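See structure below.
For this view, one protein chain was removed and the others were kept in their places.
Let's look at chain A:
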């Protein structure tokens, strides 16, 4: 598996994955830099717990950033095979189709975790820069940065599945936009729909379901890819 992941990492070299992870994390905090830059006084009056309110503002953008990042990563990681029609060559090698699929998923997961770590760092840095003069809630920042990734796993697994098996990347992008719009408007829907999970309204429930449904979709996608003929 390590070898396969290394192969995947080699394929996505210079495809801007690192930049994308940076951009996603920085973008979320940059939104608040603009927000606090323009109207810090007003925002400070909204809630006496400055850190909590700041984190709440940050959190509202995290789900859409993860979903969009996941869409772009899943499309990029299948792009090499797509563009050069390399699926067949890939399958001529003595590696199992299932592990190839799993390796792609794991690489995306690693980059999402990397983005989450950067998000933690940027959130903390800008928070300190804002100088709230209140104790820093480290644990809350860690939770807020990393846990939404777990609750978004079903959407990521679904996008990878579509991206791998569909003939054209336009299908993956279009369904990606649907997922993104549903995530953005998640509060129109009842609590149980998957697009609300990344907001962590009920953390334990959302994360538990996220991991279980994500693993299920990963397995279904893996088997679908396994039994499909190479394009």
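Assume contacts are C-beta pairs under 8 Å (C-beta built on N, C-alpha and C of every residue); 3 or more make two chains touch, one makes a residue touch a chain; residues count from 1.
Simple rule for what comes next: contacts and distances are computed from a predicted model.
K.L.:
Between "ABC transporter", "4Fe-4S ferredoxin-type domain-containing protein", "Xanthine dehydrogenase" or "Fumarate reductase subunit C", choose the name on the UniProt record of the chain that's been left out.
P.N.:
Per the UniProt record, the undisplayed chain of the complex is "ABC transporter".
K.L.:
Can you tell me which of A:45, A:134 or A:188 touches the chain that was removed from the display?
P.N.:
A:188
K.L.:
Taking the entire complex into account, which one of A:101, A:180, A:197 or A:225 touches the absent chain?
P.N.:
With A:101, A:180, A:197 or A:225 as choices, the missing chain is touched by A:180.
K.L.:
From the list A:21, A:58, A:75 or A:158, which touches the chain that is not on show?
P.N.:
That would be A:75, which touches the missing chain.
K.L.:
State which residues belonging to chain A touch the missing partner chain.
P.N.:
Residue positions of chain A that touch the missing chain: 15-16, 20, 23, 27, 31, 34-35, 38, 61, 64, 68, 71-72, 75-76, 79, 83, 168-171, 173-174, 177-178, 180-182, 184-185, 187-189.
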